[in-house]
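Only a single protein chain was left out; the remaining protein chains are all shown in position.
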Amino acid sequence: MVTTTPGASKPIVDLESATVRFCGDSGDGMQLAGTQLTNTSALAGNDVATFPDFPAEIRAPRGTKAGVSGFQIHFASKEIFTPGDSVEALVAMNPAALATNVADLVPGGILVVNKDAFDEKGMKQAGYSASPLEDGSLSAYQVFQVDMTRLTRLAVDGCGLGQKESDRCRNFYAMGLVFWLYDRSLEPTLRYIDAKFAKKSPAVAEANRKALHAGYNYGETTEAFAAQYRVHKAELKPGLYRNLTGNEATAYGLMTAAKRSGCELFLGSYPITPASDILHELSKHKNFGVRTFQAEDEIAAVTSAIGAAFGGALAVTTSSGPGIALKQEAMGLAVMTELPLLVINVQRGGPSTGLPTKTEQADLLQALYGRNGECPMPVVAARSPADCFDVVQEAWRIAVRFMTPVMVLTDGYLANGTEPWRIPDAKSMPPIEVKHPGPAHNGDVFHPYERNERLARPWALPGTPGLMHRIGGLEKQDVTGNVNYEPDNHQHMINTRARKVALVADDVPEQEVDGPANGKLLVVSWGGTYGACATAVREARAAGGSVAHCHLRYLNPFPRNLGELLGRYEKVLVPELNRGQLRMLLRAEYLVDAIGLNKIKGKPFTVAEVVEKIQGLLAD
Amino acid sequence: MVTTTPGASKPIVDLESATVRFCGDSGDGMQLAGTQLTNTSALAGNDVATFPDFPAEIRAPRGTKAGVSGFQIHFASKEIFTPGDSVEALVAMNPAALATNVADLVPGGILVVNKDAFDEKGMKQAGYSASPLEDGSLSAYQVFQVDMTRLTRLAVDGCGLGQKESDRCRNFYAMGLVFWLYDRSLEPTLRYIDAKFAKKSPAVAEANRKALHAGYNYGETTEAFAAQYRVHKAELKPGLYRNLTGNEATAYGLMTAAKRSGCELFLGSYPITPASDILHELSKHKNFGVRTFQAEDEIAAVTSAIGAAFGGALAVTTSSGPGIALKQEAMGLAVMTELPLLVINVQRGGPSTGLPTKTEQADLLQALYGRNGECPMPVVAARSPADCFDVVQEAWRIAVRFMTPVMVLTDGYLANGTEPWRIPDAKSMPPIEVKHPGPAHNGDVFHPYERNERLARPWALPGTPGLMHRIGGLEKQDVTGNVNYEPDNHQHMINTRARKVALVADDVPEQEVDGPANGKLLVVSWGGTYGACATAVREARAAGGSVAHCHLRYLNPFPRNLGELLGRYEKVLVPELNRGQLRMLLRAEYLVDAIGLNKIKGKPFTVAEVVEKIQGLLAD
Amino acid sequence: MATDVSLPVLTANDFASDQDVRWCPGCGDYSILAQMKKVLPTLGIPREKTVFVSGIGCSSRFPYYMNTYGIHSIHGRAPAVATGLKASRPDLSVWVITGDGDGLSIGGNHLMHCIRRNIDLNIVMFNNRIYGLTKGQYSPTSPFGKITKSTPMGAIDYPLAPLCIAIGCEATFVARSIDTNIKHLGMVLKRAAEHRGVSFVEVYQNCNVFNDGAYDYATNRDTKADTTLELEHGKPLIFGKNREKGIRLNGMNPEIVELGKGISEDDLLFHDEKAPEPTLAYLLSRMRHPEFPEPIGVFRDVDRPKYDDLINSQIVEARKTKGEGELQKLYTAGETWTVS
Partner (left out) sequence: MATDVSLPVLTANDFASDQDVRWCPGCGDYSILAQMKKVLPTLGIPREKTVFVSGIGCSSRFPYYMNTYGIHSIHGRAPAVATGLKASRPDLSVWVITGDGDGLSIGGNHLMHCIRRNIDLNIVMFNNRIYGLTKGQYSPTSPFGKITKSTPMGAIDYPLAPLCIAIGCEATFVARSIDTNIKHLGMVLKRAAEHRGVSFVEVYQNCNVFNDGAYDYATNRDTKADTTLELEHGKPLIFGKNREKGIRLNGMNPEIVELGKGISEDDLLFHDEKAPEPTLAYLLSRMRHPEFPEPIGVFRDVDRPKYDDLINSQIVEARKTKGEGELQKLYTAGETWTVS
């Protein structure tokens, strides 16, 4: 519906949601542009979801396809779970960006290009023989060719910046234009400019401000744009909100778990994409007593964490891909010594070095079976950026209640993606109970492997008189914890370690489903595919399909009612960004003929992909 | 049936088979005694199977239970597959040995003890309050108390040995006694003594000879022993035979595969129990052009092998338990670079450092899923000591035909156990075909990832003009092998790597079963449990049970007819020395409700354990 | 801590655990264990504040025999395990027990990094120049040409010198002793414990089963006076049965000289543990039998801020400048908005 609001010179079209993508060279500041639109939209009361898409680790020469960086924002007046399958508005700062992104633009969508970048060189680098702006290849879209470079230089002229610096303001020009297009306030961005540059370099601040306004006014004044768009407030749970990436949420969750359990936080880590930001974030918060140890490698990272765990810390190690593979031996030691430890795997594209900056879900079976011998540990996975905050705390709760290492799975998509986070009240959070046995009186012997009803052994800390004991990787005698090679003890300990992990199922909620309690189809998902699956299932149900959604947070052990639940549906579909790892576990455990929807392209599912599969299964 | 042979002073009882165990302190030379009886029996034409049982890695103080070493020999006039569940004759050199071994002696069995060792100290160390020789606790057995220490000293008196050295001859005394008991020739052992000591120290040779004869004569002359026993020749396939341990067979198999394929053998390894002997054996045969590299750790071991594979060698890395866990990241590189490589895992008790000297089958799932990302590689397993010889050659055949790393699983039980090996004719072995592309002529481009009908890429060796190319762990573009991050290429490569491994199934024989082609029960086994399962199934069938045996050599991919085959039986039983790893794979793949028989005690199955389970399943 | 004050006077036996020792009879590890038990009671640190961390190897069984806290970790990783423990629990006295294979082969990198960080650990490397636990393969300290199970034709790798590596990483405390020289060994262990910062001690240890006599030259009554040289701070480098020989500097290199014959003690090289530059320590660490007597004692003992202090002072510093962290503040940092 189109209205004309007084003050606004052009008609405003109301939308339920909008999807916009900025793309350009790594140097063009597209991530910033995206973040600004995200915050502005969130502040405007929309629900938002984002998907930043970085180029591969190595920086590519300017203007090449390999160097293209993008940031997609989905903002809506309804609850949304994904950044959107395709984009309705695309801003392309150069030919390479256009070439690599235009395919995602919906027919009839808005395409804003920086005309000045479409010179010989630029087009050659993008692999264009003829200019796409002229050869009609873009006729399906509403194309707006803007001389952004020239206009930005004009706008910032007089701020006393050199040309290179002036051109750096282009992203603000693009933002201004998009902000006008979606009737967004410039305030938040102006505040950002102030905070960021005002002190450091007033000239740059001034220039960015000017570029922002210039872009906005360009939309306002030129004939080119026929209308503005507006996305109203969403109905969100009342509260104080902020945006958060998955890696930030993980870091905050760890600090929160530390406070809740009264343990000091120790992170042993070695940098690796896309996990490094957790290390970066935590190293900023030493005033919380956080100790971050950048180790010489992943093995030192995890073993240093084991040492810290023995000392009583909330010990964590974070990594991805190859780094997790390297930690497997040491995880075995943590299982054998029955120490609480968090191993956080921000999954990326594999195998081997694979696709470091791309997302994937292919480390689930490694999490369960990557170690030598029978070496069980609980595994949990986050479903959205903000969910990382809750999942790591839950993982630590399990770790200390059962005295076991716990594997937490997130992925590159969650790690860098953002979503609005309803800020919790720190004071009202329940404590995570941690008990350490007190000093023993002369004479009475301490049994480090004596177990409670959860089969957890005592967490006795060095420094406690009378509790001196030795742990290690050789098989232990139950109760005494002495080295023991006896056949029956080994069998007993193998069973005990397995039973202990199995008992976790009694300590976590039963599995719930979204949708009918029984019916034709159940979609079972885990991890970062939550958004696409949840949305797809709702769409399919809205279209009258008998389909429910079951998203697993607990992957080992499975929720105790899962088997019974799977039995209530005629078919089971398991969409995964791997070759069917959860599917295999379900088949083996419950002998259910689960069907897979599998995609391994370094990208999340689109809602459409899942919907199509669901429709197909419902049809036949 | 009892006969009296002329010349022999005592009646001789004919037996179909006999099981004997020597046990004593690590220092008592029990392994040697066992080996001698093994060879002698083999030379006498029996089928034999052995089970050496070492103490854990750390040497324990003399006389303690932890220091007990044992060697069990099963020799028979029929075909046998296991060292026997229990023993009919036990030689115990000290109280600790008696305490830890007597439980395995059958009621009425022969028990020979070295009486001299049953002093205060000895019995205390063994945990005896009263002497078992007097308190009647051994009444169930035919006990023969021999003053072995005293009698040995007497026998070797005059050879000019000190007491310590004299006592070292005790194991020869024990051998002599057992040789008499089973009517065995002393010749082979006398030859051994000659070869081993005659030059180095004639005195020791003389003493051992005397001790051996003394033991033999003791049996002959004392009243104590009522009869001798005799086990006749077995019906074995005609040919030249020798005894072989699994680790020797593995080493020989590798050297044979190298010759058959015309590749030079390179072993990159880091010592670890129980895999080290492969390194030791191969390092003896440099005249075969074998290069053994003792690396600084397991990661250097496997990566050095990858380097050698790139250079055209038959590259192997061997390890166990924690060492295999450490190699996982590098295996991913081998999968990504599609180089032929053998990773040999001599499985031991886990998790973590676990039980280094004990056997287990708990690394199967790690072999399949231990790496980050979707990282498939073929997995094969040996079923008996001599089978290691064939399996490693088959593994190399697959590796070069498909250009892929292959995991070979053996275990501590196979590695140290021996069996008679029918020596093959080296000349008549078919070559393992290896093709390297030749020089390219100026101009034409080489495609390192162009594939043949098996999806194998060319193995182009450095040094070949015109074929210069670069490989690595980042995702590759098919055909060109260039680094590539494109979504569709990644999906294509993930599928291609998986399909390539799946294609191996078309290149290996269909799975066979021993027993009825369909029926009530199918026993499915893999690896070192072959002997116990094969024997148990035959016994059960002999007892009229409708049961067949299917032993898997190929664990990934499964033989192409396996699913169909499983469907032909009402029930499927999977005995494993783990918590059900193969069972899980079968359930997931074929949705068959396979039942498990699982034991994790660091020991192989006894035939009785498997028979009992089979009977149980056949009954209900 | 209360226990510190009311600490009863402890004896060597108080530090013995209830586990029976499982080394081969005659193993050099026994005497190192005995000296450790003698030294610990003299440090005034209660047992519960002491932790032994080891890797895997015969030597690494050590923690089981001490009535303290202990971790028998995995092969080569003890320095990293200990680093995590000490960094988060600076109140503990942490020892690392390792072997020549555990510490220099698989664990070489962790050792190197924990030394360069100067974290306050006492590292004792039992150097028997062999892999004992795995029954006799050559190790990174086995001499060139050494014949072992894995090198039937002799080792072709040149050995690493543990002390050269430690000094190359600027270790602040470096020492060497010998299993059978018990008084000296006790002294060195005590010095190591007293040093603030990382202490690295190499102990020549005889593996009488797989490498018997490796150190005969240095332990045998008749030869040891000529094949070893006891370092003393501020004293000239003198050795020999009748202390008749000395080490003199010739250009940048050491040479052996006879005392008397116009050469006096003042002409000799004087030892200086405290030398800020490690050049002297490095030169001493390279003196090898048979060309030179092998120095034993403390090569280097200098002060430098410790990693465990630094990591904690950054926390103190951060709290001073930013104030004790508050979660609610953390959550609400940056742009927020209210939905009502």
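Think of it as A, B and C in the order they're written, each chain with its own count starting at 1.
Note that in this section a contact is a pair of C-beta atoms (placed from the backbone, for glycine too) under 8 Å apart; a residue touches a chain by one contact, two chains touch by 3 or more.
Here the structure is a predicted model, which means the values were calculated and not measured.
Of the chains on view, those touched by the hidden chain across the whole complex are A, B, C. Screening B:241, B:369, B:413 or B:605 for touch with the missing chain picks out B:241. Interface note for the absent chain: among B:67, B:312 or B:458, the touching residue is B:312. Of the listed residues A:13, A:32, A:66 or A:440, the one in contact with the hidden chain in the full complex is A:66. From the set B:149, B:228, B:256 or B:598, the residue in touch with the chain omitted from the display is B:256, counting the whole complex. One chain is missing from the display, and on subunit C it is touched by residues 105-109, 112-113, 116-118, 140, 153-154, 156-160, 164-165, 167-170, 249, 252-253, 275, 277-280, 282-283, 286, 304, 307, 310-311, 314, 317-318.
Remark: the residues of subunit B touching the chain excluded from display are 39, 42-43, 45, 188, 236-243, 252, 255-256, 259, 264, 266, 268, 285-291, 293, 295-297, 299-300, 303-313, 315, 329-330, 332-333, 337, 423-427, 439, 462-474, 482-483. Along subunit A, the points of touch with the absent chain fall at residues 57-62, 64, 66, 270-273, 276, 279-280, 283-284, 286, 292, 294, 296-298, 322, 352-353.
One rule holds for everything that comes next: only the chains that are shown with their structure count from here on.
Mean C-alpha position of subunit B lies 40 Å from that of subunit C. For this pair, subunit A with subunit B, the centres built from the Cα atoms lie 47 Å apart. One inter-chain figure worth recording: subunit A and subunit C are separated by 44 Å, centre to centre, where each centre is the mean of the chain's CA atoms. Contact of a single residue of subunit C with at least two other chains is seen at positions 56, 74. Each of the following residues of subunit B touches two or more other chains: 66, 322, 352-353.
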